[in-house]
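Heads up, this is only part of the complex; the chains shown haven't been moved.
Naming follows writing order (A, B and C), and every chain is counted from residue 1.
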């Protein structure tokens, strides 16, 4: 169970949110450009300190400025896929995926097996030895995803993970995420701009606007006048 | 849109190429010719003779070992220092930044003099070291201290600016994947900045190897103890030009070999993001 | 010149240890050699009185030595080791002014060989020497050297004032520089040369070097047309230079001294080294290299 209440002053507005994600649940975080989605994930991951609030995962407090608590990033065991992917340019696809496993002292047999599985599932088969800087945009995105999942995180967060994926990959990856979250029984947050994604993968949707909650609920209940569904032409 | 025509383009290229070639040639020649000229002034016999001179050998050995030790100290202390410095904000940071630069502009003789005033027998700290029976000035330790003082800024500056400009999202990703700050540093930051750090290390080693003014002031010029190659060359050259010359050529050759070794060792291409 | 101020007093009387310049009547001419001692090629005879009473470890002598002894230093080391088997000497060679500063700031040495009385006196006043060990060692006159091919066609000291001649001297903080300054001043005072000559010569100086061998180096390379150095440098490098002597009457006799340092931890060996330097063998080696006996 993830319980988050965060407050942080940004350049144009104050981010002020509170929400929970149940184990096995997938929260889809939506909102227009610059509404604070990436910032929210960065705070959860510990990359940014909130001004106030409290972040608790499975009973452990990750962050509470008032009590001066802040668990180091590396101890949070959060799988986080950045918006810009940030694949390590000097490592091969294989080593990128193995990175977190090595950091968690996995046995070499375990690493071998995990990496092989993920490379196959992600359709990166031919690229396993290729240096990551030589990948196409979509290939990088898949590596970043595989890398985050590999560490068997206790919370999975992805910032627009499907934006550069082709249709087939998008489908495969969605299936993979659903299965993974379900089997590991962990909370998951996905940032996306596509309403279709909510329906396909989300069990709850949180829409934010200028850092504040605009709407929260089940995908099927999403109102048509919601900022992220509204479309000037009327076409969805 | 201006219609791109072909002939001017051809001439433009020619012009650009010629300019580029002239530029590269002139810089290369300016740096290479004086060194080449050295080779014209010696004979193989003289060269072999100087190679068997025990003073030359001991100076060479002293230079290489002290420079290597200095470099090691600078890398081991300087790398974490530069990292901490560039990653944290603390009071007086600007002052520290400026201090790092100061030894750069200080004439080496003044640097040596300053070290003497501090660590010399009569020095502010030196007198206490003396009471403890630890002489500093005019020992091999002084050679190393002088080299570190004058050469470390080259490494520190380089490391600082590399770490400052490094794309933090790589580090952040590594941390979320469970890597400790140390591990992140070793597996992500270090490999991706390695090229620049090696460049800084080469500058530092070179500066230490060529150090003269601070050494003669603070460590003296005692064969086997503090007489490094540059000092030997200087003294040698004053009395016997050809000897100084051949020692210099020896140094050039060794430097060349070291540079090439560094180049080969760091060949592992670090691609850009 | 420049920033140095202090010991610029060339007056021989100011320095108690100094020997006044001897008189010589020779006119300034293009010379092969002055009244310098004949360079004897005869090998140094092993002394009959070796006194190896010190253990080997005590036998290392660190000698801070005026740079003008650079050329002779290997021979001196050889001679010393022959006379005292087991002893060894290492030389720290630099301009006396630099050596003095180093010693004043805590440099360790056993023996100090100075090319200048004023520096010797300064160190003596500072209590750096074992009293009674400071002794005159040898002496040297100033001479003008020219590159072998004499590109500026200098035939006499007057020619030094010719337009376009390039002259190297040592800075006046360097002992030989002090000597040079007073030699030029003496020449300017004499009838043959005069004030105008003096200012032209100073106008022709292109560099003030920080040690005596550095002046010789610039001449040897042919980069300057003339340089003021010690006679010993000319005699030891006759194949490289031609010289114009300066009459003894108006020359400046630089006296070298040797002394054992109070802080020396092997005073015995240091004393042995001094003994060697003052012995017939030591003096002979110095003479071979063009130094003048006292």
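Annotations
The rule is short, and it goes like this: contacts are C-beta pairs under 8 Å (C-beta built on N, C-alpha and C of every residue); 3 or more make two chains touch, one makes a residue touch a chain.
Everything numeric in this text was worked out from a predicted model, so none of it was measured.
Summed over the whole structure, each shown chain label occurs as follows: A x2, B x2, C x1.
What we mean here is this: only the chains that are shown with their structure count from here on.
If each chain is drawn as a node and touching chains are joined, the picture is a simple open line. Each chain gets a centre from its C-alpha atoms; the one nearest the centre of all protein C-alpha atoms is B. Mean C-alpha positions place chain B and chain C at a centre distance of 37 Å. Centroids of chain A and chain C (each the mean of its C-alpha atoms) stand 81 Å apart.
Note on chain placement: the centre of chain A and the centre of chain B lie 45 Å apart, centres being C-alpha means. If you check the complex, the residues on chain B that touch chain C are 116-117, 120-123, 126, 130, 135, 137-138, 216-217, 220-225, 227, 235, 237-241. The touching residues of chain C, when paired with chain B in their complex, are 62, 67, 70-71, 90-94, 98, 102, 104-108, 211, 213-214, 216-217, 220-221. Those residues of chain B that touch chain A in the complex are listed here as 167, 169-170, 172-181, 183-184, 187-188, 191-192, 270-273.
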